[in-house]
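This is the structure I have questions about; it appears just below.
Here the complex is missing one protein chain, while the rest keep their positions.
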Amino acid sequence: MSAIPAALATATGLGGAGALAGVVLPYRLRVPVVGALTAGVGVSGCGAGVAALGGGSWAATFPGVLPLAGTYLAVDALAGLFMAVAGAVVAAVAVYGIGYATGHGAHGLGSRTAQTALPLFALTLVLVPVAASVSTFLVLWELMALASLLLVLAEHAERASVRLAGVWYAVMTHLGLVLLLAGFALFAADAGGESFAALRAGASAVSPTVRGLVFVLTALAFTSKAGAVPLHAWLPRAHPEAPSPVSALMSAAMVNLGIYGLVRTGLDLLGGGPAWWWLGLMAMGGVSAVYGILQAAMTSDLKRLLAYSTSENMGLVLIGVGASGLFAAYGDRLLAALALAAGLLHVVNHAAFKALLFCAAGSVLRATGVRDLDRLGGLRARMPATAGLFAFAALGAVALPPGNGFISEWLLLQSLIHGLQVPGVAVAVVLPLSVALIALSAGIAAAAFVKALGVGFFARPRSEEAAGAKEAPALMLVGMALLGAACAALALVPGLLGDGLDRAVAAVGLPGGGAVSGGALKVRIADLSASLAPLWVVAALTAALMLAIGLPRLYGRRRRRTNARLWDCGGGAPTPRMAYTATSFAEPLQRVFDDVLAPEQDVDVTPVRESAYLVERVRFQRRVPDRIEHRLYEPLLRTIAGTGQAARRLAGGSVHLYLGYGFFGLVVLLLILAVGW
Amino acid sequence: MSDDLYTQLLDLACGAFLLAAVMVLWRRELAAIVRVFALQGVALAAIAVLLGAHEERWDMVGVGIGIGVLRAGVLPHLMRRALAALTEDRRGYGDGGAESRETQPLVNVAASLLTAALLTLLAYAVARPLTELNPTPATRALPVGLAVVLIGFFVLVTRRRALAQVVGFLLLDNGITATAFLATSGVPLIVELGVSFDVLLAVLVLQVLTARVREAFGTTDIDDLRELHD
Partner (left out) sequence: MSAVGYTSVAGQVLVVGGGAPLLTGWMRQIRARLEGRAGAGVLQPWRDLRKLLRKEPITPVGTGPAFRAAPALLVATTVVAAALVPLLSTDTPVRGHADLVLVVALIALGTMALALAGLDTGTAFGGMGASREMTVAALVEPTILLSVFALSIPAGTTNIPAIVSGAVHEPARLTSPAGLLATAALAVAVLAETGRIPVDNPSTHLELTMIHEAMVLEYAGPDLALVELGAQMRLTLLLGLLSSLFVPWGIATSASWTALAVALVLLAAKLCLLGAVLAAAEVFWAKVRLFRVPELIAGSFLLALLAVTASYFLSGAS
């Protein structure tokens, strides 16, 4: 029991020390020391989380720390899961980050601001799940947002797009904060207290309309943080522009906190709700999954692809959480526990492979300076470790065996497939559609990652920068290897997580169904007969691979391998320019989904001056815009700008007018007071 | 002193206080306005001294005397100096009188007086529940303080000359101080000191600013500053 507060205290101490070191130390000492301290924060946070998953819990109140409200902290298994995930990701990425920032100079990630913000960001990632009252939660949430904003803006001197990304991120995260504040304030006012315990106790006394309103407000805020459509627009802008270690932290640890907030508020504090809440959540998740991965398949910017893939995976988790609430609303608590376990397992798996993907992408970016897949290529020869780790993580991302993504997706599919035993026509319509959407997103994800891996790493380099790439330095490789080991562990022995997952699910009041159990080997659904043994699959595949390799050797004559030319139709050796690019790879898929994507195409023909019939230059441009941004955000922004312009007429320039506004306001207020009394 | 005498004197002082505010609205010459303001300063000091003497709080009497010195002595003196500086460089051109007059205010005099009456009524309506809480002679005079606040704000809004606006601002502050004394029998000494210091500083700054504005634009008519918008 005392392990948790000790670990949390260590984490806080190390985080503070790290921030101090970031401010005080000179560049050469700053990066390693801050990185080591941040890794310490991660390790202690992970330790606290693991202790909570192992059955520990802790609660404490500090009345003095926050004025007026006091600080309430509580750790249970659900919080422990998210703490453990965040801590582990922080630890590995911090090690990677030391290698990333070294040798790059005291700007960008190595600058004082960024190195101060990094340990604070890591600390808030670990502490947000610990908050147990509305004010503590919001304070930590806002600190997390501010720290991450500083980190996103770290490279603002190098690219102009960073500033725009920072603005989008700042606006949307604060919009989320406002929604959260409104929702929680409403909830606390009606439930009669602002600590989570009071909210939980008073939730049943709140009227259904208010509960619905609270859920809608908080769900919008939390799904926006998780990057689900339609409030996702900050994700594909902020994640690519941030330095890669920061992108890894944001994608693999911060978006999870949106899911944490959703589960905590919807399932725990509000205690579940009517079916329409969860159907809406599932719809949001399904649309996010397909839309996100479709955009990922279209883009040729490597980090933007990974960011959209985060959106997709969070959509899958939302489907799981929504299904869990739906089943609980209809009374089938065992199935609800299963669906929630699937969602939480996917959160863990996603954190592992997404962090590794971003770290590998960062390694590529650092070595070549290029993010555009159309200009990369041939990196498997020049950066073999990075390429191998990227391939391994991509296997998890496409949810195919023997990767770790497959296990959680399998569990999710099982919970949905078995969900038809729950009554209700809405369920009968929604479940097959969810399965179809999950399948479609998995298929398109396979296409997207084949594109990323095949075009970015295989064949030959398409540009000089790619040709000059060198392997990443040792610390970066160490960080990536740690994440790879985590992915492998999750892929081979997911049963290690089994009891912890059950306790996390039980923390929201659903009975732990023992879904991931049966020793450290199998994923078995208690009560329903379906099982998956990842270790067996890997063993079988290895044996079959031996067979497949050995067979030709047995039968064929033993000859040495020779090299030959590629088939070039007799026209001379193929140049790298002839290879398929990412854009061309995505073209058939883009044509199929033309109506959804609505690409914009521009052909510009410049004729020769003397004659309009001779062409001097032709320019072709195609863009696949984010249609939701186009249809939803742009009209909204135009309206706001228009209102602002109209309001400018209020500032006429006359000092009398300005003073008059104040006087008028005062008089009106007094009139109201006089009349009111 | 006896209660009756005290009540009468207090009412007299408050009446003079309010009357001074109304006179500021009525008179147009800047020199006259400054004189009336000095009178109001005396009335305010009288209110404070009376209250202090009645409750036998000598610190309040001291504060009252200090306020009197500041608001009836120092501030009007500063403003007279500013006025003299303004009219002096015009004397050479022969229109030295123009500056010492207020040009047509935004709201003409009749309407201003009417508005002052309405604002006084509003002050009475708002202050009634406060008075009912604790009906003493001091709190019964509370509406006067509120009325002077509103009238001071009104002066601030509708005058064109910078110096007249400064007077309006100072009326506002006088009204607030009077309200504080009447409602709560004074604010702590340190608050009063701080506020007085602020007011002093504000007047000094405004004096310098007015001189600068006059140098730059040749007039202190703030309507000419309308260009300051985007």
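Note that the chains take the letters A and B in the order they are written out, and that residue 1 is the start of every chain.
To be clear about the criterion, a residue touches a chain if its C-beta (ideal position, glycine included) is under 8 Å from a C-beta of that chain, and two chains touch if they have at least 3 such contacts.
Everything numeric here is computed off the predicted structure, so don't read it as measured data.
Contacts of the undisplayed chain with the visible chains, over the whole complex, involve A. Remark: the omitted chain is touched by one listed residue; of A:V450, A:L496, A:L632 or A:V667 this is A:V450. Listed residues A:A117, A:A191 or A:A442: the one in touch with the omitted chain is A:A442.
Touching the missing chain, out of A:S111, A:T386 or A:Q414, is residue A:Q414. Within the complete assembly, A:A533 is the residue of A:A533, A:I628, A:L657 or A:A674 that touches the hidden chain. Considering the complete assembly, chain A touches the hidden chain via residues 377, 380-381, 398-401, 406, 410, 413-414, 417-418, 420-421, 423, 428-429, 432, 435-440, 442-444, 446-447, 450-451, 453-455, 458-460, 528-533, 536-537, 540-541, 544-545, 547-549, 551-552, 555-557, 559-568, 574, 576, 578-580, 584-589, 591-592.
Everything below uses one rule, namely that only the chains that are shown with their structure count from here on.
Averaged C-alpha coordinates give centres for chain A and chain B that are 62 Å from one another.
Residue ranges on chain A touching chain B, taken from their complex, read 648, 651-656, 659-660, 662-663, 666-667, 670-671, 673-674, 677. Listing the residues of chain B that touch chain A in their complex gives 106, 119, 122, 125-126, 128-129, 150, 153-154, 156-158, 222-223, 225-230.
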